[in-house]
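The full complex has more chains than appear here; those shown keep their coordinates.
Order as written gives the chain letters A and B; numbering starts at 1 within each chain.
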């Protein structure tokens, strides 16, 4: 079969022929129908320090995907051939304290599909049955393909109160865009989005943000103050990893508010803890992955009901064969979520 | 001034001249602009057993109202003459353990406006400043007038999870109708309403319930099962006080779901605890009043944002002079919320 493979310890990736995987005990073999490209794929492609430490080539990339079950490994009773499933990318051990107490998303033995083991940028992929989630049938295939990063947005948004709250999303990359939609669908009464890119702010508007702030031109906290009649924010969903966005977000929170942080800062940075966190009585959440599988259930409910529509955040759908073009497009910054169509699925 | 007074220990009420109240220390004198009629007013009017035990005539009725501040009692610094305020009806002591720990709504020394002390079915009413909440300016006056019962709906809905949840509202009287709107605005992905009255079910549809069930004709749990693809409800907001509605609601909850009960049963009733509560791992909340003042803040946010519009639940606006007609109308069952316009406010 064809696959996008990180073949060598160097920048780049290549499309090559590899064997179709054989599903092991408890695994499903999926024919991949759609796959999303993530910022992590950019890092692996450019072979940055994190990639050098983590990736052991050769490995098939791709950790966001939906597929159709074509074969069941030994002992699988929960699924049948022909079902369509989206996949959680974290393969966890299932027996550590974290896994046993509802914190599987921070299992210390996590392996990630498309990072540590072969992923979904391919015609076929094998996954543990536990990682499969039946895709809601009423949702477009392209959306089914990006439930993994959408789950990041759901996890971040649901880490604190949403119903009746004023929420800001700082950073309008794909997950930030998703978070705008999630916060609106889940009962936030005001959703304010910020970024420095006019392209992304335009997408934020298309996701129905109540207001957008171009922080390259406008002071975030001051503008939030105006937009909220001086009440401040109940919550910030931090999606940028920018130290300034974090400081701005904390400053714009009402006393007692919460900030949930999914964006990864490039390096350690300084904070005025007293003024921004302690005196204000703020709660900060570090967020990674998706709650397994509460987040998937919440996302499923939001999608299935039609309350959440993330199609405006998917700006490009292109053949998987053009993986390099997708990478270039993402590097340009003029893209929301990019979805790939595997070989043989173009029709 | 003119007022609707429970004048004697007997059925009925009368409109009579009474002195304009003088605001005491810490009180506000309000010119009443709108007032809502509640089921409690029906009980007082018909002089049922509860009323006989509780009411000490003469007392001016009316516990749902909005007014304009026309005079400040001694020591009031928070408000100014001319501001428009809706009112919490529970006057609590402020110093008991319940009040001191965020449970003022269950203060054991509660006095209720229009029940224990003179209320708002009058041209003027005096209230403690703590009970006043600035009415959101962008909301119609009629809606400002019924924030007290709307707060019951908000309290009930927010007693458990809403965001991303499937919620049923059992009983479509005014508070049930409000609760439909609240649940939708606050992120429920499916809101199912039930009642036995076609009139009320029609109002439920106008409040944008995703589905309505006429339980005089259709089995509630079975219909919910269909509507939720077999998943069951995450929450039930019980607004009817009907034993059957409660049993049906519990049966239709998914395991681990919650029921929040505001409706008052007429008398004690029996439950199959094992099957409906314990084996299912259900959480039940008894709900009374409004959280003081978290509920008001949540309601304010919902209204101010425009996400919540309860106008379809207000079916009649009529002069306060026609109080007896309002009572008759409510007794007929063919009314949602009825709002009264005091003398001098008709224009």
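Keep in mind that, in the parts below, contacts are C-beta pairs under 8 Å (C-beta built on N, C-alpha and C of every residue); 3 or more make two chains touch, one makes a residue touch a chain.
Keep in mind that this is a model prediction, so the values were computed, not measured.
Complete-complex copy count for the single protein sequence, taken from this structure file and not limited to the 2 chains in place, is 4.
We take it that only the chains that are shown with their structure count from here on.
If you average the CA atoms of subunit A and of subunit B, the two centres end up 41 Å from each other.
If you check the complex, the residues on subunit B that touch subunit A are 158, 162-166, 185-190, 229, 298, 301-302, 304-305, 307.
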